[in-house]
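The complex appears here minus one protein chain, its other protein chains still in place.
Our next item is subunit A:
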Amino acid sequence: MKKLLLGTVLLTATAGMAAAQDVVRIGTEGAYPPYNFINDANEVDGYDIDVANEVCARAELTCEWVTNDWDSIIPNLVSGNYDAIAAGMSITDERDEVIDFTQAYYPPDPSAYAGLDEIDVTSAVVAAQAATIQATHVAESGATLVEFATPDESVAAVRNGEADAVLADKGFLVPIVEEDPDLVFIGEDVMLGKGIGIGLRESDTELKEKMDAALASMKEDGKMAELLEKWFPGMDPDF
């Protein structure tokens, strides 16, 4: 059965050979609203998706979306399971060593602490999603870091008392804090990373050029500002 299935897949894969080659598969996490999430109709949705779809339209690429666990999102890119990452991924030096980034499509934005009440975030227990710039920052700040696989779980940890505060992108936390009377922002925002870019394999220079050009044209004609206003109302669109 298994061999049969694999055989069928191999056959179908070979049969589709003649079709166009410029399909770009884009990986996303699908668990970080409003950057990227799976909406109620079971489709990927959010700012990352809108931006990348517009990039694909301008660069005349056919794009398809793949959801992947955050932890293995970079390994699956470099081993070729998809060709790009649009998952609210901040550009950092560490990641830049393994993969390449396009220019930023979201400004270097503040990360913020949210918790139940005012505490000293350098000595508290702070939750963050594993393998994020926020987790690195918490570990360096002297606070006790508790890591979670998904952003939602790191917020849930604060609600049920497992952690005193959560550190995440402010764009992600604003709607959550606004709608939950128990949660407040704590202390000052911290600036981390160099903005959010589309992640690409280092060897994929051609795709990088195409996407960079599309992003630049979106910034020029105001499309980017329009999408920013749609998903992050009130944010300064100037960058």
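Everything below uses one rule, namely that contacts are C-beta pairs under 8 Å (C-beta built on N, C-alpha and C of every residue); 3 or more make two chains touch, one makes a residue touch a chain; residues count from 1.
Operating definition for what follows: contacts and distances are computed from a predicted model.
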Query = Any idea which of "NADPH--hemoprotein reductase", "Metallophosphoesterase", "ABC transporter permease subunit" or "Phenylacetate-CoA oxygenase subunit PaaJ" UniProt assigns to the chain that's been left out?
reply = "ABC transporter permease subunit"
Remark   = Of A:Pro34, A:Gly88 or A:Gly199, the residue that touches the missing chain is A:Pro34
Message = So one chain is hidden, and I want to know which residue out of A:Ile119, A:Ala139, A:Ala156 or A:Val184 touches that hidden chain in the complete assembly.
response = A:Ala156
Request  = Spell out the interface residues on subunit A facing the chain that's missing from view.
outcome  = 1-2, 5-6, 8-10, 12-13, 16-17, 19-21, 23-25, 30-31, 33-34, 37-43, 64, 66-69, 72, 76, 78-81, 83, 98, 150, 152-153, 155-156, 159, 175-176, 179, 201-203
